[in-house]
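The complex appears here without one of its protein chains, the remainder shown in place.
Lettered A and B in written order, each chain numbered from 1.
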Amino acid sequence: MTPLSGYLLVAALLFSIGLAGALTRRNAILVLIGIELMLNAANLNLIAFWRYGPHPEALTGMMFALFSIAVAAAEAAVGLGLIIQIHRHAHTTDLDRMNRMRG
Amino acid sequence: MQDQSLNTIAIAASIIMPALVLVPGVPMIAAGAISLMKQKRRKTAARLAIGSLGFSFLYSLAAFILVASRPGMNICTYTNWFQVGQSYVELGWILDPLSAVMLVMVSFVGLLIFIYSIGYMEHDENFTRFFCFMSLFAGAMLGVVIANSLLLLFMCWELVGLTSYLLIGFWYQKPAAAAAAKKAFLTTRVGDVFFLLGMVWLYSQTGTLLLYKGGAGAIEPAALSGLLAQQAGLGLTAAGAIGLLIFCGAAGKSGQFPLHVWLPDAMEGPTPVSALIHAATMVAAGVYLIARVYPLLAAGPCACGSTTALIVVTWVGAFTAVFAALIAVAQNDIKRILAYSTISQLGYMMAGLGMGGVAVGVFHLITHGFFKALLFLGAGSVIHGCRDEQDIRRMGGLRKAMPLTFLTYAIGMLALCGFPLLFSGFWSKDGILDAALHWSVARTPLYMLVFGALVTAFYMTRQVAYVFFGAQRGDEPAHESPRVMTAPLVILAFFAMALGLIGTPAWPWFRAFIDGRALSLDWHGFDEPGLLALMGTSTLVVFLGLGLGWWLYGRQSPAPEEQDALEELAPMPWGWLCDRLYVDELYEVTVIAFYSWWARVADWLDRRIWGGAVAGVAWAFRGWAQFNRFLDTNWVDGGFDKGCEELASGGGLLSSVQNGRVQTYLRILAGAVVALVAILIWSSRP
Partner (left out) sequence: MSLVFYVLAALTLAGALAAVTLKNTVHCALALTVAFAGLALLYLELDAQFAGFAQILVYIGAVAILIVFAILLTKGSETPKEGVYSKNSLAGLVMAAGVFAVLGWAVIESAKVLPNETAAPDVTVLQIGNALMGRYVLPLEIVALLLTAALIGAVIVAMHEKEETK
């Protein structure tokens, strides 16, 4: 098992944990936490490949990860703002209760 | 000269013969025309009826002259009517001495009765309908006379029966009249069934129903020999059996025992009807029929000198003659006496046919037609004069009130009794007695007929004594009838006397005419053995009867409530005779009872079994329809509905995936990712 595989496995595990959290928790904020974990797992993948994979370009992986971090931050901000607004209207963050968009 | 006369005859034959169908046809067309008229056009109806019958009479007269000018002439025509399989059913008419003389008699007597009816039916409101039916009857009777085909004869026979029904029940509001009409129709029907059977048998054996067909007719020698060759059981040949079956039909129409029961009841009809139909013509149709198919009955005589069929005819006739004469003694209705007298005289005719042949029987038929019509019309005149009174115990002394009626009635009565020499009845009845004397089979019919003559004279005297002699027993005085009614009486009386002249042994014109022989005046005709003795015996018998009747009834006129003189002497036989020897009661108990039971059974069958079958089929159909409805509602509709429901719930099921919850969507997404990645990796393995 190469180091790369190790890191990739860790990233996969992290990703699954984040996914599990997003899929199973009732609170909307915890779904967001799960999403953040998934994003981080992807970042870890990128950095791992930047370190151990082939290097046609020296900076690509790092740049990718940096921009990903930035975007993740923006997205977290907006998402949390939304959750706060929803909480103001529905007085709950329980996702099971927010089903008015059902078919 | 000979050639010229032959030529004339040939020309006349060629004109008269083809249009012979006009003789019955014109009165029938007149009947049709009258039926379309309104009831108030009485004069037109009467004129039409009399005019059409007058035309028939003149035509018949012309045909008669034609036949008389050539002795033994027998012209017949026939045409094909319709095809049945390979063979044809034919119709035709015949002009021979027998039919010629019948044509003249029927149309002449009928014409006189029509004229009489103008006076008799004047006060009746259904005048027009009367003449329509009478005209139809006349046409049908003339059709019977000229028919060459048994089928045509049967059709006209039935038509005669129908018009008789219509005319007997003319005053249908009277229940007695309606019942009498029904009885007449049904009783003659019984005879007609046998007639039809005989006809069918004859057709099946000979292949034709035409009587004369240039050698191939049903009663011509070729066919007869074929019929004689077959045995039909009971010692009869096929010819004899068929003849007897046809005789059954004649017995019904001519009122022979035991089918005589309808004739007395038929007196419910108007008197002209009784005169025409039940004295002169319709009842004579039976005798005429036997005369027509005589070759069938007379074929193949056995050693005794006569065939079985003719023996049966003779015995039935002789028995009827005596039977009816006895009953007539105890009747009190003027028309009923005459009705039973008619039955008795018809018995004489049948006996005459059986023993002496066509000429003997038919001569009596002709003379009887005239004097019986005269008697009935006279009775009608009496009834009219006594204001519709018909019981002789309530009449009396009419000799002075209605002299002309009395005179003509007396002439008719004497003719019927057979008063010697002057009256036609004597000669015709003696002809029958002479035939009985020379009958080789037995002597008894002779004694029966002589006894019958005695009784005839007796009851006629009784009737005349009651009606015309003595004091008036009725409530109101009678008046003489108008001339339109008495003129026919006079004419008929003349013929009742004069017709005898054509039947005397010295100058047997009638027999020669029928048989087609040449004729000459021959006083030696009287020299026949036993003839003078017979004439003397019958004269004696007549005087005896007249005397007895006068002694009992003529000397003092009985009071209305008093018992009849004969009744005093012999109450029990009187009672039997008064009740008409219980023949009607016998039928009531046997035939009618059986028939009502059978009708009930048939009704039960019809309602329960056939009706049940129909109801069962209907029930099965209903059940099937309900089953179909069940199938349709539950399976077809239900299936369809269920399918739609499943579809809807399937849609519901699918839409439940969209439950508005984010995490559900995410899960589905994750599942899709898993699947896609798996596929990707799997497909890209080296």
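Following the convention adopted for this analysis, a residue touches a chain if its C-beta (ideal position, glycine included) is under 8 Å from a C-beta of that chain, and two chains touch if they have at least 3 such contacts.
Every value quoted in this text rests on a predicted model; they were computed, and no experiment measured them.
The hidden chain, counted over the whole complex, makes contact with A, B. One chain of the complex is left out; on chain A, the residues touching it are 1-10, 12-27, 29-30, 32-34, 36-37, 40, 43-44, 47-48, 50-55, 58-59, 62-63, 65-67, 69-78, 80-85, 87-88, 93-96.
Touching the omitted chain from chain B are residues 661, 663-664, 666-667, 670-671, 673-674, 677-678, 681, 685-686.
We take it that only the chains that are shown with their structure count from here on.
Chain A and chain B have centres, each the mean of its CA atoms, that are 124 Å apart. The residues of chain B lying in touch with chain A in their complex are 655, 657-663, 666-667, 670. Residue ranges of chain A in contact with chain B, taken from their complex: 19, 22-24, 31, 95-96, 98-103.
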